[in-house]
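For this view, one protein chain was removed and the others were kept in their places.
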Amino acid sequence: MPVTEMEQVLSDAAAEVLETMFFTSLAEEGEPVPPITGPLVCPNLSFRGPCSGRLGLRIPLETGRQIAANFLGLEGSEVTQSQLQDVLCELSNMICGSVLSRLESGSIFELLHPEIGPGETAGSPAVSRTLALEDGVLEVWFQWEAAP
Amino acid sequence: MAYNVLIVDDSPAMRSFVRRVLELSGIPVGQFLEAGDGQQALEVLHKQWVDVVLTDLNMPTMDGEQFVRHMEADESLRSIPVLVVSTDRTDQRVQQMLTLGAKGYVTKPFLPETLREELERALGDAHAGH
Partner (left out) sequence: MSAVVVGVADCRISADPESVLITYALGSCIAVLIHDPVSNVGGLLHFMLPESAIDREKAKQNPYMFADTGIPLLFRSAYREGADKRRLMVYAVGGAQVMDPANVFNIGKRNHLAMRKILWKAGLLVHGEEVGGTASRTVRLEVAGGRVLLRGAGEDERELPVSLHPRIGV
């Protein structure tokens, strides 16, 4: 799949998940995409199936806090560190599921438990897409590994 | 009449979200029980009365498919309605879980209202079973 199509898949999957369960909207198309800076939260997970790979997110702390608050129905200041990490791990899990269903709609994948990583991927990611949100920014990256 | 609900998911965030949907939906909940995987869930089920189970599929130790198989194989657990809540939206998986005995299947991400409706349907089955 051409890189730009793949980027669109990442964008569509992230938008679907963020809007449905995380009550977070993307910025208008054409709005400038802010840079990803500052302390980041980087959930990521592996998946296995007909092919295997990894998906992860890079999220500035403030954006992550807002997303977690939206999901839990709380104010940003009420979100604990543990809740923040757990909500963002679940976000990465759902985006991964949505991406895989768009790429391989008939195949069953096993999604392993997400974890918070250091923010650098092993090797360069195959594709990534940075998304401007109404209040913030996040990056989704996706990497196929060798077929089993 | 109040229902005991068991949510099985390795994400505490997901369990919180489901709990909130339950609280907002007006469904009278007696006990809200939680488990992080199928193994823990079976332990809960053997100790507590449960009216309905919501389960994820991708979980460590014992995944949702194995968990549902165990429930179906156990005469004391077979009649408890199970709702699958999973990122897996393939037709094959949905059919598989319904054939294994799940009463409903909700794909993530979902609207809170959708989960509420599916729970109402599953609880309708809970009424019928008792």
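For clarity, chains are labelled A and B in written order, and residue numbers in each chain start from 1.
Operating definition for what follows: a contact is a pair of C-beta atoms (placed from the backbone, for glycine too) under 8 Å apart; a residue touches a chain by one contact, two chains touch by 3 or more.
Fair warning: this is a prediction, and the values are worked out from it, not measured in the lab.
Student: Can you list the shown chains that the hidden chain touches?
Tutor: A, B
Student: State which residues belonging to chain A touch the missing partner chain.
Tutor: Residues 19, 23-25, 28-29, 70, 73-74, 134 of chain A touch the chain absent from view.
Student: Give me the chain B residues in contact with the hidden chain, please.
Tutor: Here the touching residues of chain B are 1, 21, 23-28, 112-113, 116-117, 120.
By definition in this document, only the chains that are shown with their structure count from here on.
Student: Per the contact definition, I'd like the list of chain A residues that touch chain B in the complex.
Tutor: Interface residues on the chain A side: 16-17, 20-22, 68, 71-73, 82-83, 86-87, 89-90, 93-94, 96-98, 101, 105-113.
Student: For chain B, which residues are in contact with chain A within the complex?
Tutor: Against chain A, the touching part of chain B is residues 10-14, 16-17, 20, 58, 60, 63, 86-93, 108-111.
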